[in-house]
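Heads up, the thing below is written out as structure tokens.
Shown here: the complex without one of its protein chains, the others still in place.
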Amino acid sequence: MNFITAVSTGAVRAGTSVMYASLGEVVAERAGIINLGVEGCMLAGACAGYIATAETGSPYIGIVAAFAAGGLLATIHAFLVVTRGANQLASGLALMFLGLGLTAFFGRPYVKVQITPLKDYAIPGLADLPYVGPVLFEHDVLTYSVFPLAALLWWFVFRSRWGVMLRAVGESTESAFAAGLHPARIQYAAVAFGGALAGLGGAQISLAYTATWVENLTQGRGFIAVALVIFAMWNPLRAMAGALLFGGAVALQLQLQARGVGVSPFLLDMTPYLLTIVVLLVWAQRGRDAFPAGLNKVFRGTG
Amino acid sequence: MTVAATVRARFTGQSLGNLGPVPVSALLRFGAAIAVAMLAFAAIILADGTNPLETLRLMWDASVGTDFGRTEVLVKVIPFGLCALAVAIPARVGLINVGGEGQFYIGAWAAAGAVLYSGAPGWALIPVAFVAGAIGGGAWAGIVALLRVKGKVNEAISSLLLNFVAIQFVNYFVYGPWKDPDGPNWPFSPKFPDAAMLPMVYGDRLSLAILFVAVGLVALFLILRYTRVGYEARVVGGNPLAAERAGIPVGRYLLWALIIGGAVAGIAGMAEVTGIQGRLRPGISVNYGYIGFLAAWLGGHRPLGIVLACLLFGAISVGGDSLQIGLDLPGSTVNILMALILFAVLAGRKNRTKVGA
Partner (left out) sequence: MTTLAAEAPIFPAERATPALSARGLRKRFADVVAADDIDLDARNGEILAVLGENGAGKSTLMKMLYGYYQPDAGQLSINGQHVSFHSPSDARDAGIGMVFQNFTLIPALSVVENIALVQGGRGIRLDRRRLGQQITELSDRYGLEVRPNALARDLSVGERQRAEILKVLASKARILILDEPTSVLAPHEVDSLLAILRQLRDDGFAILLITHKLREVFACADQVTVLRRGRVVGGGPIADFTHESLLKLMLGERLGQTEVVEAAPALAQGPGMQLENVTAVGADGRSALRDVSIDVPAGQIVGIAAVAGNGQSGLADVLIGIGKLKAGKVSLGGTDMTHASPATRLEAGLSVVSEDPVLHGAVGPMSVGENFMLTRAKVDGKGRVLQPRRLAAAAKALAARSPFPMPAITRTLETLSGGNVQRVVIVRELQAHCRFLLAYYPSRGLDVASARAVQQMIIDLRDQGTAILLVSEDFDELQALCDEVIVLHHGHVVGKFARGSVDPMRVGHLMTGGTEE
């Protein structure tokens, strides 16, 4: 397999988990709530999915369990922030620690356990295409699903009526309320959905990418997802691109090491974050806040 | 006025701005939160089939019950406390610094660089490392400050993003130019010379850095309460519009608060590499920046509160370390307890009325 194909395939496989988490967090932040505990939700999904798969033998049940676990954890954050008015940053960080602890604790008997992972399905015909084939058409079901999901969420956020409602809540809960919406309900749903998707992202790691479970499996991917949401300017398609960039950096790192090349991939890793800062700087000069106005509360220190 | 009467007067919530001590009712609520969290933690442990009483007793013994344990708690207080200060100082002028993690790393990097490559004589290594750590962390935070003051970019976002950059920055050095040529090809810097290591004040893990924490907290208290600079900083934090109209140079306060906060986190990094690690390597911070954020927040950004929060988190953390050996439980388990305590406090605080909730 040549170098570019190897990196691209790796980019897709490595980026999928982050993509799920970013997409979920885009929805949550579009409703005006930032969840720094995405890492915890990813871990919860990875661990719950692994345990369910180990116990039932079916990774598909694992996927369902992961979705539920991530969503449940995120609901705690929604409760604290929406109903109790808690500081979003503090609550999110606490959630991250909860996820770390719960999964380390409940997952420990499963560390040495093997499971039947999600299989890679090669789409007949397409998978044989040169170069493109292995990159796009020989993956597990979660990876296949994330791309149409990104497109679907883009349509949802920007083109559908529900998306208008979501964005209205994220811009101004007062105005949304005055227009007859229920901001609290929408925020709960958005945050829980975000956590659930993060759970799926975690499942992709434990059930497909590595097909193992260890403590802190996600290694900070959840945080990266939060950063990517900012990089993506809260747009699902750009989040997809950002996740692929991240995946590409990871894959590049592996391939370079395998080939004994001394180029540092770390400098490459830095680029999405530096780029994001530059973009934010440019937007700020135009006097425009790029983010959903509801997040102002968080960033001006009153939320 | 007798000492007792003075203390009593202070405790009835007499305010000198937002420095006044926390009223008794808040302390009681805090105690209740901890109790609730412990019960929930016990329930979770039980759900797994493990004995919660044994777990808690082990944690208690390990952290508070032995001399070694108590010392270890203070060892943890070093990074927790300094990183909490790194959050609290900017918080008093109204800024949110989530970048303690990154400032820690850059401070450690700068200190390591000074120790290994500055060519300073042995007796000067520690002071040079100290200054380097402060400058490193301060400069890293300075980027955030400039972005905010001159570029109007929100500091919470930029500091968070720079955390990742800092981690990769250090990775680059320890995997590359600074990798120990005599070592087994692991991403470590060469070991620091003994002269560069901080002296111990108790046992063999509690370094001089604990004094940094004490000095920092006392200084914060004194400056905020007894100096004009502290007063003006509090005005900026309380109402920047009024501050501007009162002739206070708001931009300057924002800038320096972040830089000083970053410098303190940088010193935490220096303390880690010259006090514990003895070299620079990846992963020198185990979420210290974020724990510091939570400790500062829990402590209301006030010196006394920060001390209590750091001691609490320190005890929990040390208790966690013992679980591996004593009960074969992962140390990370205690994160559950820490999170539950935070949840209990977060859920209990009265906050703004919510729209349509």
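Read from first to last, the chains carry the letters A and B; within each, the first residue is number 1.
Keep in mind that, in the parts below, a contact is a pair of C-beta atoms (placed from the backbone, for glycine too) under 8 Å apart; a residue touches a chain by one contact, two chains touch by 3 or more.
Keep in mind that this is a model prediction, so the values were computed, not measured.
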{"item": "Selected residue (touches chain absent from view) among A:Leu129, A:Ala179 or A:Val278", "value": "A:Ala179"}
{"item": "Among A:Val38, A:Met165, A:Leu244 or A:Met270, residue touching the chain not depicted", "value": "A:Met165"}
{"item": "Full-complex contact with the absent chain, from B:Leu211, B:Ala246, B:Val286 or B:Ile325", "value": "B:Ala246"}
{"item": "Hidden partner chain, residues of chain B it touches", "value": "14-18, 225-232, 234-235, 237-239, 241-249"}
{"item": "Contact footprint on chain A, counting only the chain that is left out", "value": "156, 159-165, 167-168, 171-172, 175-176, 178-181, 288, 292-293"}
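Throughout what follows, only the chains that are shown with their structure count from here on.
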{"item": "Distance from chain B to chain A - Cα centre to Cα centre, in angstrom", "value": "28"}
{"item": "Residues on chain A engaged by chain B in the complex (per definition of touch)", "value": "76, 79-80, 82-87, 89-91, 93-98, 100-102, 104-106, 108, 173-174, 176-177, 181-184, 215-216, 223-224, 226-227, 230, 262, 264, 266-267, 269-270, 273-274, 276-277, 280-281, 284-285, 298-299, 301"}
{"item": "Touch list for chain B against partner chain A, complex", "value": "44-45, 48, 91, 94-96, 98, 147, 151-154, 156-158, 160-162, 164-165, 168-169, 171-172, 175-176, 287, 290, 293-294, 297, 329-340, 342-343, 346-347, 349, 351-352, 354-357"}
